[in-house]
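Omission of a single protein chain aside, the complex is shown with its protein chains in their original locations.
Moving on, here comes chain A:
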Amino acid sequence: MVERSPILNLISQLLLFLGLLSALLPFAIIAIAASHDLRTVNEVPMPLTPGPYFWDNIVEAWNRADLGPKIVNSIVFAAGVALGKVFIAALTAFSIVYFRYWGKMVVFWAIFITLMLPLEVRIVPTYAVAANVLSPYQALLDISGITWLVRQATGIEIALKWGLLNSYTGLILPLIATATGTFLYRQFFLTLPDELTEAARMDGAGAIRFFFDVLLPLSRTNMAALGTIMFVWAWNQYLWPLLVTTDAAHGTAVTQLKELIPQTNGTPDWHIAMAGTLIVMLPPLVVVIFMQRWFVRGLVAAEK
(Lines give C-alpha, C1' and ligand atoms only; values in the text may rest on other atoms or scores of the structure.)
Protein backbone atom coordinates (compact mmCIF):
# COMPACT_ATOMS: atom_id res chain seq x y z
CA MET A 1 0.00 0.00 0.00
CA VAL A 2 2.85 2.40 -0.68
CA GLU A 3 1.53 4.82 -3.24
CA ARG A 4 3.71 7.50 -4.68
CA SER A 5 2.35 10.48 -6.56
CA PRO A 6 3.55 14.09 -6.37
CA ILE A 7 0.14 15.44 -5.38
CA LEU A 8 -0.33 12.91 -2.61
CA ASN A 9 3.18 13.65 -1.37
CA LEU A 10 2.43 17.34 -1.33
CA ILE A 11 -0.79 16.84 0.59
CA SER A 12 0.78 14.60 3.19
CA GLN A 13 3.74 16.94 3.60
CA LEU A 14 1.32 19.81 4.04
CA LEU A 15 -0.69 17.92 6.65
CA LEU A 16 2.47 17.00 8.54
CA PHE A 17 3.59 20.60 8.44
CA LEU A 18 0.23 21.80 9.78
CA GLY A 19 0.45 19.23 12.55
CA LEU A 20 3.96 20.36 13.42
CA LEU A 21 2.86 23.97 13.41
CA SER A 22 -0.08 23.37 15.73
CA ALA A 23 2.16 21.35 18.05
CA LEU A 24 4.88 23.99 18.14
CA LEU A 25 2.67 27.09 18.34
CA PRO A 26 2.00 26.93 22.10
CA PHE A 27 5.73 26.54 22.75
CA ALA A 28 6.45 29.52 20.53
CA ILE A 29 3.93 31.60 22.46
CA ILE A 30 5.53 30.55 25.76
CA ALA A 31 8.97 31.51 24.47
CA ILE A 32 7.72 34.83 23.09
CA ALA A 33 5.82 35.69 26.27
CA ALA A 34 8.95 34.91 28.27
CA SER A 35 10.87 37.53 26.32
CA HIS A 36 8.72 40.57 27.08
CA ASP A 37 8.40 42.86 30.07
CA LEU A 38 5.34 43.15 32.29
CA ARG A 39 3.64 45.86 30.23
CA THR A 40 4.06 44.24 26.80
CA VAL A 41 3.01 40.77 27.92
CA ASN A 42 -0.30 42.14 29.19
CA GLU A 43 -1.13 43.99 25.96
CA VAL A 44 -4.14 42.67 24.10
CA PRO A 45 -3.36 41.13 21.70
CA MET A 46 0.10 40.06 22.82
CA PRO A 47 2.74 40.86 20.19
CA LEU A 48 3.96 37.78 18.28
CA THR A 49 7.54 38.96 17.94
CA PRO A 50 10.13 38.23 20.64
CA GLY A 51 11.14 41.03 22.95
CA PRO A 52 14.57 41.79 24.48
CA TYR A 53 14.00 40.69 28.09
CA PHE A 54 14.32 36.91 27.71
CA TRP A 55 17.45 36.40 29.80
CA ASP A 56 16.33 38.83 32.53
CA ASN A 57 13.04 36.95 32.91
CA ILE A 58 14.80 33.60 33.08
CA VAL A 59 17.09 34.83 35.86
CA GLU A 60 14.15 36.39 37.70
CA ALA A 61 12.08 33.15 37.47
CA TRP A 62 15.06 31.04 38.58
CA ASN A 63 15.64 33.20 41.65
CA ARG A 64 12.04 33.83 42.61
CA ALA A 65 11.03 30.16 42.54
CA ASP A 66 14.34 28.94 43.93
CA LEU A 67 14.54 26.58 40.96
CA GLY A 68 18.15 25.42 41.50
CA PRO A 69 17.54 23.02 44.40
CA LYS A 70 14.06 22.16 43.08
CA ILE A 71 15.49 20.97 39.77
CA VAL A 72 18.05 18.88 41.64
CA ASN A 73 15.14 17.38 43.62
CA SER A 74 13.23 16.74 40.43
CA ILE A 75 16.20 15.06 38.77
CA VAL A 76 16.76 12.80 41.79
CA PHE A 77 13.05 12.02 41.92
CA ALA A 78 12.54 11.37 38.20
CA ALA A 79 15.78 9.44 37.77
CA GLY A 80 15.03 7.40 40.88
CA VAL A 81 11.56 6.52 39.66
CA ALA A 82 12.81 5.72 36.14
CA LEU A 83 15.68 3.50 37.34
CA GLY A 84 13.47 1.83 39.93
CA LYS A 85 10.80 1.09 37.36
CA VAL A 86 13.32 -0.22 34.83
CA PHE A 87 14.80 -2.62 37.36
CA ILE A 88 11.64 -3.73 39.16
CA ALA A 89 9.80 -4.28 35.87
CA ALA A 90 12.66 -6.38 34.49
CA LEU A 91 12.73 -8.49 37.62
CA THR A 92 8.94 -8.95 37.66
CA ALA A 93 8.79 -9.90 34.00
CA PHE A 94 11.70 -12.30 34.54
CA SER A 95 9.71 -14.05 37.23
CA ILE A 96 6.53 -14.18 35.15
CA VAL A 97 8.19 -15.46 31.99
CA TYR A 98 10.88 -17.82 33.23
CA PHE A 99 9.53 -19.46 36.36
CA ARG A 100 6.71 -21.84 37.05
CA TYR A 101 5.33 -21.46 40.54
CA TRP A 102 2.11 -21.73 42.40
CA GLY A 103 -0.04 -18.63 42.00
CA LYS A 104 1.86 -17.34 39.01
CA MET A 105 -1.31 -16.46 37.15
CA VAL A 106 -2.67 -14.67 40.20
CA VAL A 107 0.46 -12.54 40.30
CA PHE A 108 0.19 -11.91 36.59
CA TRP A 109 -3.41 -10.76 36.79
CA ALA A 110 -2.77 -8.72 39.92
CA ILE A 111 -0.13 -6.80 37.99
CA PHE A 112 -2.43 -6.52 35.02
CA ILE A 113 -5.24 -5.06 37.13
CA THR A 114 -2.99 -2.30 38.46
CA LEU A 115 -3.12 -0.90 34.92
CA MET A 116 -6.67 0.09 35.78
CA LEU A 117 -5.66 1.70 39.06
CA PRO A 118 -3.49 4.72 38.28
CA LEU A 119 -2.04 6.78 41.10
CA GLU A 120 -4.90 9.29 41.04
CA VAL A 121 -7.43 6.57 41.83
CA ARG A 122 -5.56 5.12 44.80
CA ILE A 123 -4.07 8.37 46.05
CA VAL A 124 -5.61 8.21 49.51
CA PRO A 125 -4.50 4.71 50.50
CA THR A 126 -1.12 5.26 48.87
CA TYR A 127 -0.69 8.42 50.90
CA ALA A 128 -1.70 6.59 54.06
CA VAL A 129 0.91 3.94 53.42
CA ALA A 130 3.57 6.53 52.64
CA ALA A 131 2.75 8.34 55.85
CA ASN A 132 3.30 5.12 57.75
CA VAL A 133 4.63 2.20 55.77
CA LEU A 134 3.81 -0.16 58.59
CA SER A 135 0.17 0.90 58.92
CA PRO A 136 -1.21 -2.16 57.09
CA TYR A 137 0.60 -4.41 59.58
CA GLN A 138 -0.62 -2.27 62.46
CA ALA A 139 -4.15 -2.66 61.16
CA LEU A 140 -3.70 -6.44 60.99
CA LEU A 141 -2.45 -6.52 64.57
CA ASP A 142 -5.34 -4.33 65.74
CA ILE A 143 -7.99 -6.34 63.98
CA SER A 144 -6.64 -9.70 65.09
CA GLY A 145 -6.59 -8.44 68.70
CA ILE A 146 -2.88 -8.93 69.21
CA THR A 147 -2.45 -5.28 70.14
CA TRP A 148 -5.09 -5.62 72.82
CA LEU A 149 -3.56 -8.88 74.08
CA VAL A 150 -0.08 -7.40 74.37
CA ARG A 151 -1.44 -4.31 76.13
CA GLN A 152 -3.34 -6.44 78.61
CA ALA A 153 -0.36 -8.69 79.25
CA THR A 154 2.53 -6.25 79.38
CA GLY A 155 1.02 -2.79 79.37
CA ILE A 156 3.03 -1.98 76.21
CA GLU A 157 1.11 -0.35 73.36
CA ILE A 158 2.23 -1.63 69.95
CA ALA A 159 2.51 1.28 67.56
CA LEU A 160 4.42 0.59 64.37
CA LYS A 161 5.60 3.72 62.62
CA TRP A 162 7.80 4.32 59.61
CA GLY A 163 6.94 7.51 57.82
CA LEU A 164 8.20 8.37 54.37
CA LEU A 165 6.73 11.85 54.01
CA ASN A 166 9.17 14.58 53.07
CA SER A 167 11.90 12.24 51.89
CA TYR A 168 13.25 11.09 48.56
CA THR A 169 12.30 7.54 49.50
CA GLY A 170 8.71 8.63 50.01
CA LEU A 171 8.68 10.43 46.68
CA ILE A 172 10.20 7.56 44.72
CA LEU A 173 9.33 4.23 46.32
CA PRO A 174 5.51 4.25 45.96
CA LEU A 175 5.82 5.03 42.25
CA ILE A 176 8.31 2.45 41.03
CA ALA A 177 5.89 -0.41 40.42
CA THR A 178 4.83 -0.42 36.79
CA ALA A 179 2.53 -2.77 34.92
CA THR A 180 3.29 -1.16 31.56
CA GLY A 181 7.00 -1.71 32.00
CA THR A 182 6.46 -5.28 33.15
CA PHE A 183 4.50 -6.04 30.00
CA LEU A 184 7.06 -4.36 27.78
CA TYR A 185 9.73 -6.67 29.21
CA ARG A 186 7.44 -9.65 29.16
CA GLN A 187 6.78 -9.28 25.46
CA PHE A 188 10.49 -8.90 24.81
CA PHE A 189 11.46 -11.91 26.91
CA LEU A 190 8.88 -14.01 25.10
CA THR A 191 10.56 -13.27 21.77
CA LEU A 192 13.89 -14.66 22.96
CA PRO A 193 14.42 -18.24 21.81
CA ASP A 194 14.18 -20.93 24.49
CA GLU A 195 17.51 -22.30 23.32
CA LEU A 196 19.21 -19.22 24.76
CA THR A 197 17.93 -20.10 28.21
CA GLU A 198 18.90 -23.72 27.69
CA ALA A 199 22.36 -22.81 26.45
CA ALA A 200 22.86 -20.76 29.60
CA ARG A 201 21.69 -23.69 31.71
CA MET A 202 24.11 -26.00 29.93
CA ASP A 203 26.88 -23.46 30.53
CA GLY A 204 26.07 -23.70 34.21
CA ALA A 205 24.55 -20.25 34.69
CA GLY A 206 21.88 -20.09 37.38
CA ALA A 207 18.78 -17.94 37.19
CA ILE A 208 20.34 -14.78 38.61
CA ARG A 209 23.45 -15.21 36.49
CA PHE A 210 21.29 -15.62 33.39
CA PHE A 211 19.27 -12.53 34.30
CA PHE A 212 22.30 -10.29 34.69
CA ASP A 213 24.58 -11.79 32.03
CA VAL A 214 22.08 -12.47 29.26
CA LEU A 215 18.65 -10.90 29.77
CA LEU A 216 19.66 -7.44 30.97
CA PRO A 217 22.30 -6.84 28.28
CA LEU A 218 19.87 -8.02 25.63
CA SER A 219 17.13 -5.68 26.82
CA ARG A 220 19.31 -2.56 26.78
CA THR A 221 17.16 -0.83 24.20
CA ASN A 222 14.00 -1.72 26.12
CA MET A 223 15.51 -0.30 29.25
CA ALA A 224 16.43 2.92 27.45
CA ALA A 225 12.91 3.27 26.06
CA LEU A 226 11.20 2.52 29.33
CA GLY A 227 13.63 4.68 31.29
CA THR A 228 13.06 7.66 29.02
CA ILE A 229 9.29 7.41 29.07
CA MET A 230 9.23 6.96 32.82
CA PHE A 231 11.69 9.80 33.44
CA VAL A 232 9.43 12.20 31.57
CA TRP A 233 6.35 10.77 33.28
CA ALA A 234 7.89 11.15 36.73
CA TRP A 235 9.20 14.62 35.95
CA ASN A 236 5.68 15.72 35.07
CA GLN A 237 4.13 14.29 38.23
CA TYR A 238 2.31 16.99 40.17
CA LEU A 239 -0.19 15.45 42.56
CA TRP A 240 2.10 13.00 44.33
CA PRO A 241 5.04 15.35 45.05
CA LEU A 242 2.54 17.99 46.15
CA LEU A 243 1.05 15.61 48.72
CA VAL A 244 4.19 13.97 49.99
CA THR A 245 6.46 17.01 50.22
CA THR A 246 4.90 19.44 52.66
CA ASP A 247 8.38 20.63 53.51
CA ALA A 248 9.56 23.04 50.79
CA ALA A 249 13.09 21.61 50.86
CA HIS A 250 11.89 18.44 49.12
CA GLY A 251 9.61 20.13 46.58
CA THR A 252 10.05 19.37 42.89
CA ALA A 253 10.39 21.82 40.04
CA VAL A 254 6.94 21.11 38.60
CA THR A 255 5.11 21.76 41.88
CA GLN A 256 7.26 24.83 42.37
CA LEU A 257 5.89 26.38 39.17
CA LYS A 258 2.77 27.19 41.16
CA GLU A 259 4.85 29.82 43.00
CA LEU A 260 5.31 31.73 39.74
CA ILE A 261 1.66 31.86 38.73
CA PRO A 262 0.33 35.38 39.45
CA GLN A 263 -2.08 35.62 42.40
CA THR A 264 -5.62 36.87 41.80
CA ASN A 265 -4.87 40.35 43.06
CA GLY A 266 -1.13 40.29 42.48
CA THR A 267 0.95 41.62 39.62
CA PRO A 268 0.03 39.79 36.37
CA ASP A 269 3.67 38.88 35.66
CA TRP A 270 3.04 36.11 33.16
CA HIS A 271 6.40 36.69 31.50
CA ILE A 272 8.13 35.31 34.61
CA ALA A 273 5.78 32.33 34.81
CA MET A 274 6.45 31.50 31.18
CA ALA A 275 10.21 31.80 31.67
CA GLY A 276 9.98 29.40 34.63
CA THR A 277 7.95 26.98 32.54
CA LEU A 278 10.63 27.02 29.87
CA ILE A 279 13.32 26.19 32.42
CA VAL A 280 11.33 23.31 33.89
CA MET A 281 10.60 21.90 30.43
CA LEU A 282 14.25 21.74 29.51
CA PRO A 283 15.64 18.70 31.43
CA PRO A 284 13.13 16.10 30.11
CA LEU A 285 13.64 17.52 26.63
CA VAL A 286 17.40 17.00 26.96
CA VAL A 287 16.83 13.44 28.19
CA VAL A 288 14.52 12.62 25.27
CA ILE A 289 16.90 14.09 22.69
CA PHE A 290 19.85 12.30 24.25
CA MET A 291 18.10 8.94 24.49
CA GLN A 292 16.17 9.18 21.23
CA ARG A 293 18.39 6.84 19.23
CA TRP A 294 18.00 4.04 21.79
CA PHE A 295 14.46 4.89 22.63
CA VAL A 296 13.09 4.44 19.12
CA ARG A 297 14.99 1.19 18.58
CA GLY A 298 13.58 -0.21 21.82
CA LEU A 299 10.02 0.51 20.82
CA VAL A 300 10.21 -0.44 17.17
CA ALA A 301 11.96 -3.80 17.08
CA ALA A 302 14.03 -6.15 19.14
CA GLU A 303 17.71 -6.04 18.31
CA LYS A 304 18.69 -9.29 16.70
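In this text, a contact is a pair of C-beta atoms (placed from the backbone, for glycine too) under 8 Å apart; a residue touches a chain by one contact, two chains touch by 3 or more; residues count from 1.
What we mean here is this: contacts and distances are computed from a predicted model.
Chosen from "1,2-phenylacetyl-CoA epoxidase subunit PaaC", "Sn-glycerol-3-phosphate ABC transporter ATP-binding protein UgpC", "Phosphoribosylformylglycinamidine synthase subunit PurS" or "RNA polymerase sigma-70 factor, ECF subfamily", the protein name that UniProt gives for the omitted chain reads "Sn-glycerol-3-phosphate ABC transporter ATP-binding protein UgpC". The chain not shown here is touched by just one of A:Ile75, A:Val107 or A:Val214, and that residue is A:Val214. Only one of the listed residues, A:Ala205, A:Val232, A:Met281 or A:Val296, touches the absent chain: A:Ala205.
For chain A, the residues touching the absent chain in the complete assembly are 193, 195-196, 198-205, 209, 213-214, 217-218, 220, 303-304.
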